[in-house]
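Only one protein chain is missing from this complex, and each of the others stays in its spot.
After this line comes chain A, so read on.
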Amino acid sequence: MEEVIRFALLGLGLGALYSLAAQGLVLIYRGSGVLNFAHGAIGMVAAFISWDIWVEQGLPWALGLVVGVAVSAGIGALTHLFVMRPLRRASSLARIVATLGVLILLQGLVVLRYGPDIITISSALPTDLIRLGGDITITADRVILVTVAGALTAALWWVYKYTSFGLGTAAVAENQRVAASLGWSPDRIATINWALGSGLAGLAAILIAPIVQLQAATMTNLVIAALAAALVASFRSFPIVFVAAIVIGIAQTEVTRYVATPGIGQSVPFAVIVAVMVLRGKALPTRDFFLQRLPGVGTGRIRPGLVVAGVAAAAALIAVVPPTWQESFAITFGMALVLLSIVVLTGYAGQISLAQYAVAGLGVWIVARLDATQDVPFVLACLIGLALAFPIGMLLALPAVRARGLNLAVATLGLGAAIELIVFNNGTLSGGLLGTDVHEPKILGFSIEPIMHPTRYALFCLALFTVAALAVANVRRGRSGRRMLAVRTNERAAAALGISVSETKTFAFGFSAAVATLGGIAIAYRSDVVIFSEFTNFTSINAVAWTVIGGIGYVFGPIIGATLAPSALGTQIGNSLFGNVTEYIIPIGGLILILLLMQNEDGAAKQNILQFRAIAKKLRRKAEKPAAATALDKPTRIEKVASKTLTVEGVTVRFGGVVALSDLSLTVPPGKIVGLIGPNGAGKTTAIDAITGFVEPATGHLDLDGVDITGLHAAQRARVGVSRSFQSLELFEDMTVLDNLRTASDPRDRLSYVRDMVYPLTPPLPAAVVTAVHEFQLEGDLDRLVSDLPYGRRRLVAIARAVATQPSVLLLDEPAAGLGERESRELARLVRRLADEWGIGVLLVEHDMNFVMAVCDEIVVLDFGRTIAQGTPEVVRADPATIKAYLGSDEVIESEPTRVKETL
């Protein structure tokens, strides 16, 4: 027991360190909505400067402390002003990657200035041993650290709860626009919080350095434990951060003491992260940004001539260059494969992963161990490795199903660290000091051993990349690609169309793991010894950076990005031109990343493609004919949908103690339009969410033609015929209108995940979709990006997309919002036709009373979640309760609107 207490006290000290680091992270997040992955690196700069002043220059420690903290605060403020503020409208991915760029740049600069070696610093705090009884001891510096961490926590809590600055921070965190209108400057608030948070990082690092030693990479690695503590506190509560950090520190120390397996103790923060994901299962609270966009995505179209020419040119180059250049080609193609996996996972599916290099290492671990321990021939080992990489990748998707965005980035960062610690650094699993001895790789008896045959090996890597790139491009053009893009853009909308978000994410993780494994094989088999510890977490972070530089949505992008990897083509060219540039390549890469993100977050590939097209156009003798617009023949008749009646019985929805919807009952028969009206906050959208599976009712029952659908999730309800549109449209903005419709109408078969890699099918659009295109007059907009359309057209696309799923019941949430009178009338006619000619049952939520009265067969009126009236438009119009609650007075609708049905 004494030993347990003794180690718990040691963990207390460690936890205090984590707390200091985590508080700064929370500060910055609360103040600006940014998860700062460079937090540890900023602190590290402060620690080095402090050491330089105190030890190297011989000046007082306090001066070093003050200067160090001031410098880190300054770096934080500058980072916000010159990096994050210009990116405030960029995607969350871009903002995360920008902080990674700052991390890479700072770490690289510190190494250039101070070297990469570990520096041991004596503690400026007293280290006297304090005996608490028996053999239980603690040193004075740990007690001071815990006290400082606790005091800081209390101070932060007080400042952010009771001062106007704290209130301003909370206001900006809730709603920037509103806060700005009340006189708060979001930029100033954010800058101050960045400065304060980064100053805290500096303080933490200076105090931590004597305990964990000073090295450029150290503080960066500490951020994982700090992230875990911050995550437990939802990036909000300072006291919970403190407690969580202490618990993590104690748990880590105790586990390390009693569990001998290497890496388990250090993986405690990762375990905490996963536990939080599983238990909470929803994203971090998102900030109200004015506009968010995603990086551009390529079309995946393959030009066979270009591919053949490119591969031939690369092969010819490989054949003639010296062996060191051939090795650079092999490294470039190997790393390009890893980056290609990030294109799939992050570019297409929108899942941020900071563990892809570790995943590649895991894949090659399977291959190499089969090769070395079971003498499995190279090709067979690779095939088995690929086959197993898929399910392993799918397993890794489990946290992703319940997490997204920043949450997922944190989880994957921890995952990569855990894989490195538990597998790669475990001699028993990895083959020990020497790594794993593998056999000479052969393909059909033909040796491709890289030392004896560097040309063949480089060509092998080129072939691997070519095949993988073609497969990825095929997937992009196929159903699985459209599903991934839909999930990336808008998970809710994807689910509303019947796309299983979890299935799509799982596929993305599995496929990307397989592609990454190919990269791992290409990288690792360049030697007859596979050293797994080279698959480091830091390289995973760099891999994301390189992919963004190249173009995270483009198949061609990884080739560009991979040239920046150490010993790849970029280094080789740089060394040839300038001498030894390798030590500069990392900080240069960080700088390029930041600059590129600020100018063009789509990466170099898109720019190259546009430039190439411009050049090709100029070189051609004839003027380039515009590509023919997509043409759809109008069907001769309209096919009715499957007739199903939606019955809602006694549905009640509660949010905490608030009853948002109480005992709602209604029926939507085929071919009828039921209106759902009520004042703002009456529960209309909640009703639609409950019917379509986006919120879970506390009580009640839903059935579709007698089949109970209460237990089905959103995508399943869409598949059985209940579809919806959204009040905020929620279109797939960076897809064309045609792709939006295809995504909605694609069959949901699982075979397409496999088939698309080889031969993506593009079946003709169903007749119902073609009809919807003509009905909504979208023929001329099919090839246009949704984001380029005017608002009224986008509304029509949203409804057409919902119709494209061929629903039996369609729920429309304020379809006429923002439309002019003429457009509203046209829309009303269209909705009526959907019911009368297609047989769709429609539940319509609208504020436009004329629209509702003109088009609905029956109306249900809600007020404060309760049904206060139900009946035909005439009955509802005259109902006193409705008039009072909804119209606000004894006012009645003066004239009866012309019924749409009568005019058709």
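One rule holds for everything that comes next: a residue touches a chain if its C-beta (ideal position, glycine included) is under 8 Å from a C-beta of that chain, and two chains touch if they have at least 3 such contacts; residues count from 1.
Quick note on the criterion: contacts and distances are computed from a predicted model.
With the options "ABC transporter substrate-binding protein", "Secreted protein", "TonB-dependent receptor" or "Cytochrome c oxidase subunit 1" in hand, the undepicted chain maps to the protein name "ABC transporter substrate-binding protein" (source: UniProt). The omitted chain makes contact with just one of the residues A:19, A:237, A:266 or A:504: A:266. Among A:369, A:526, A:606 or A:742, the one in contact with the hidden chain is A:526. Think of the hidden chain as still there; on chain A it touches residues 3, 6-7, 10-11, 13-14, 17, 107-108, 111, 115-118, 120, 122-123, 127, 129, 137, 139, 142, 211-213, 215-218, 221, 253, 256-257, 262-263, 265-266, 322-324, 327, 331, 421, 424-428, 430-435, 451-452, 526-529, 531-534, 536, 538, 566-567, 574, 577-584, 586, 588, 591-592, 595, 598-599.
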